[in-house]
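Have a look at the structure that comes next, please.
With one protein chain held back, the other chains of the complex are shown just where they sit.
Up next is subunit A:
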């Protein structure tokens, strides 16, 4: 060590002393700060606002904050004397263990309910941690069926899970295919490697052959993947009638663009929970790549005035109205509705109110809420298709804003 660096020893001692002091504060002090306020209903929002799924996590956070702002503007929780909702924000950084740690911190801070955590892996961790203290927990987007199949009394999901989505996707694809004279006989599935993509691919691989569509290949890719050339060349060589992507936003965009660049010809691109296929951002930025892609995904009811009002409000704030926004919005609204009906923030009472919920002010194509083992049985996805730069609902007919174009006619 040089003399110069030795002189810095005093500063380092100070640094260490300060570090020890702040460690003490972190170990003993911060929960007390969180306990300070009692006049509001505290809603914990845990989302991955940094990391590789930061865009989706941020969208979730924005949707949830919109809901809190709207509920507060409408008078708060009336059964609690107009108590306002207070958002307690946390960033899971895309890591389940950090999500779980944030739950612990929030519970000690007197949180009344939690909405989390976008990705299934994070939702599994946060709901489980919340279950240890029976804290009401609503999963906003995570689609793994394991989330609600573990028998955790505190955990609810307002939106549909894999099983329902895959069943719906296959059934609707069969309907669309048959209506067009069954042009699709083969399919390739391109999916990301985590729980979401793998689970979707597994379900479709089993279900599609039962509908007369042979799955000729399933290609898994890592997150992140930034070059889809080889995968697209494989698609070109195998010439499937249907290409089925199941990936997060960035990978979906890159895959779709590469397919257009390589001039892949298929009768249809049919996504299941396509990360970008139902994204206005993708459609606006890459209209040629997006055109006529079909998706089976979360979507609002385009015939609902409430949904359209919320969409307009979100867009007025500069938000892209993606599924993360309206699912997180509704997760918060569902929780707030339960607190309203419970007339209390008592955990048991709120959980009981969520279990018996018939919440219907959601603007989703769901019908009244009916919770069975924490899962909203009324929740369902819809089929969308990008038509002339606009995302249209093409199925079910009850909610449709356009007819499907299949096979693709570009």
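Note that a residue touches a chain if its C-beta (ideal position, glycine included) is under 8 Å from a C-beta of that chain, and two chains touch if they have at least 3 such contacts; residues count from 1.
Note that in this section contacts and distances are computed from a predicted model.
Chemist: Going by UniProt, what is the name of the one chain that was not included in the view, given "RNA polymerase sigma-70 factor", "NADH-quinone oxidoreductase subunit NuoF", "Branched-chain amino acid ABC transporter permease" or "tRNA_anti-like"?
Modeler: Options "RNA polymerase sigma-70 factor", "NADH-quinone oxidoreductase subunit NuoF", "Branched-chain amino acid ABC transporter permease" or "tRNA_anti-like" considered; the missing chain's recorded name is "Branched-chain amino acid ABC transporter permease".
Chemist: One chain isn't shown here. Among A:90, A:165, A:276 or A:327, which residue touches it?
Modeler: Checking the options A:90, A:165, A:276 or A:327, the one contacting the hidden chain is A:90.
Chemist: Considering the whole complex, which of A:138, A:152, A:283 or A:307 touches the chain not shown?
Modeler: From the options A:138, A:152, A:283 or A:307, the contact with the absent chain belongs to A:152.
Chemist: Out of A:134, A:171 or A:198, which is the one that touches the chain we can't see?
Modeler: A:198
Chemist: Contact with the hidden chain only, please: which subunit A residues?
Modeler: Within subunit A, the residues that touch the unshown chain are 1, 5-6, 8-9, 12, 16, 19, 22-23, 26-28, 30-31, 49-50, 54, 58, 89-91, 93, 95-97, 100-101, 104-105, 107-108, 121, 124-125, 128, 131-132, 144, 146, 150, 152, 193-195, 197-199, 202, 220, 223.
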